[in-house]
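There's a structure below that I have some questions on.
Apart from one protein chain that is not included, each protein chain of the complex appears where it belongs.
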Amino acid sequence: MTLLLLLPALALVLGVFLWPLLRYGWLSLQASSVLTGLVPMPNGGANWQRLLADARFWQDAAQTLRFAGLSLALELLLGLGLALLLHRPLPRRGLVRALVLLPWALPTTVMALGWRWILNDPFGPLNGLLQSLGLPAYGFLSQPASTWLFTVLADVWKTTPFVALLLLAGLQAIPSELEEALRLEGAGPWQRLRRLTLPLLAPYLLLTALFRLAQALGVFDLIQVLTGGGPASSTESLALYAYLNAMRFLDFGYAATLMLGMFALVLGLSALVLLTQALRRRLAEVTP
Amino acid sequence: MEVSVLMPAPFADATAPLVAAFNREHRDLQIAVTRGPLDTEALSDLAISSLLLGDTPYDLLLMDVTWTPKYAAAGWLEPLEPLLGDDALTGMAPGAQLGNAFGGHLWRLPLLADMGLIYWRTDLMDAPPRSLQELATTAADLRRRDVVTWGFVWQGRQYEGLSCVFLEVLRDFGGHWLQPGDDRQADLDSPEAIAAAGWLAGLVRSGVTPAAVANVSESESLQIFGAGEAAFMRNWPYAWAELQKPGSAVAGRVGVVSLGDGTQGSWGFSMLRGSAHPQQAAAVMRWFTSEPSSRDLAERFGYTPVWQSLLNDPQLQERLPLLPVLRQALERTALRPLTPLYAQLSDVLQRQLSGLITGSGTPQAAMAEAQRQSTLILQAAGPAA
Partner (left out) sequence: MPIALPLLAALIWSLLPLLWQLLTSLRTPEALVLQGPAAWLQGWTLANYRQVLQGDPPFWRYLFNSCLVGAASTGLTLLLAIPAAYGLQRQRPALRGGISLLLLAAAMFPYVLLFLALLELARALGWGNQLLALALPYAGLSLPLAVLLLRAAFADLPAELEDAARLEGLNLWQRLHRVLLPLLAPAVASTAILVFLFSWNEYPIALTWISRNDMLTLPVAMARIAGSSVYAVPYGAFAAATVLGGLPLLALVLVFQRQIVSGLTQGAVKG
């Protein structure tokens, strides 16, 4: 009986998540592009063969991983720091929290534009700062070797507050008596963090990491607006490549294949993270 | 009865008075213009999603020249020659006639012509350069003498503008994007193409062009040139009016010249398949592109007319000092490849060029790779394409 209460929600979730995946599975086995007049025609595994041989897919996969890896690491680090800060009694805590959360609440496309202006060469404020220090202007968005770092910067700026929020919830779940007990034992702040806070926060960290990892691997709007994937495709993400194939090249068969390829990647990575966690736990049990 | 038209915002604004007049004069036929986004690619995304969503609400679409074959191949367009006759383009400048027909049908009626031009600073030199080579020499010399911060700005961001710039340089060096006479073969690894790519990269390496060009589109190049920071700029005709506006740091100190074949970038109307009243839509299309409408758009907004008669009109010339340059430029324009796969071809080229101007690899390697990938794309189309 109570199962009935679940059905409408589950139906919608399945419709939104499962149906597209099934549809992509079918589309990925079809040629469906301007060359077929947008009519799907079975083409065996041609799309999949193309995917495996597509250097751009693998390059974008590597770039997406690089982006997601660094973003995630920085966000967890900064987010933890921010959460610890916001957890402490602060003057005007409500206002401070709201102000710190603001970057997360603004639409990505909105601030991506803002960053494009801030990083502008030569008229943006960052270059203004460099020039007033007597340094030459820097092409923040025109260096294939370093531009991706600034896409990470924009992402970290936007998402750290969200990570901090999730971790803050975790911090508040830690009973304050435990911290007090450790303090009485003479443990310093660093020790309390290592021996108490981090272990108890671990499930929150893991979950936040998985959640953010998947979102960062799907990065799309930030890149599209900030760099368009350039320079020299050095910031192109898999999602942007799939979008180009679908909406600019009108090659739906290959776009669907790219999306499934990306899905496989996300799935594999999440499994890897969970597996290493499980292994570490097993090891901790074995070694007393 | 209502004919609905989707246009990029600037064109919707420019044609608004004309449309209002039309709607006053015609009781039974009204034109409803939808103001699309400013940016070309954003408009393309919008048009495509509205077409993919089915039952598009528009009868007419104002399109960029490079979209036509793709839209036609997707089955979204109505052939126009049954509605407009076979001589719809007669009387237009040669450079404006290109790119409207594809696969034996007419798909598009041009509203205005557009082509790449070179802007130069009249206060920094006595006469404009006569070739791209001379431009580069002058620009380097002006920089050496510390007269100006940058020599030559153009569109180097990884997007369609970069392909347009490259095509002009390529033609200047005598090269071609696709092999002349066989449009299923790319020709990007020819010595001419390699030299053209090397020349562009050399501009950045030698400092004539700022390294920032790798993230510069039309608007940013106009910003740099408009602030008086560059001696030359490659841009479209619209920039001229922008540079004359009050507040412009270079107003009255700018000249325009056409060096070789400018990339053709015209805008024109296509009819979407499934329009409920094709006859009326065709009439609206004819009216928009007629000589009186073109004259009005030229007089008030400086839009380049496509009609020979207007390009030669002495009265119009008085109001548009740029007209002789535009007429000369329209004698010969460089057309981007007319294929449904153009977006892919251009994407591949942009990718390699962007790598090259940001300092990685050699022109030989970049163009060999562009050639290899273009060949793969064109092969997928098969002999029937």
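Should a chain be cited, it is by its letter among A and B, assigned in written order, with residues numbered from 1 in that chain.
Basically, a contact is a pair of C-beta atoms (placed from the backbone, for glycine too) under 8 Å apart; a residue touches a chain by one contact, two chains touch by 3 or more.
The model shown is predicted, which means the values in this text are computed figures rather than measured ones.
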### Residue touching the undisplayed chain, where the options are A:V39, A:A53 or A:L113
A:L113
### Of A:A9, A:A55, A:L133 or A:L184, the residue in touch with the unshown chain
A:A9
### Query
Which listed residue, A:A61, A:L82 or A:V163, touches the chain dropped from view?
A:L82
### Positions on chain B contacted by the hidden chain, ascending
10, 34-42, 45-47, 49-50, 52-55, 57, 157, 159, 161, 217-220, 222-223, 226-227, 236, 238, 242, 247-249
### Query
Contacts of chain A with the missing chain: which residues?
2-6, 8-10, 12-13, 15-17, 19-21, 23-24, 81-82, 85, 88, 90, 94-118, 120, 123, 125, 128, 131, 157, 161, 165-166, 168-170, 172-173, 189, 203-204, 207, 210-211, 213-215, 217-218, 220-221, 224-225, 239, 242-243, 246-247, 252, 255-256, 259, 262-263, 266, 270
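Just so it is clear, only the chains that are shown with their structure count from here on.
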### Message
Applying the document's contact rule, which stretches of chain A touch chain B when the two form their complex?
### Response
34-35, 37-38, 120-123, 137, 139, 141-144, 227-233, 244, 247-251
### Query
Mind pulling up the chain B residues that touch chain A in the complex?
41, 44-45, 48-49, 70, 73-75, 156-159, 210-215, 220, 223-224, 227, 229, 340-341, 343-344, 347, 350-351, 354-355, 358-360, 380-382, 385
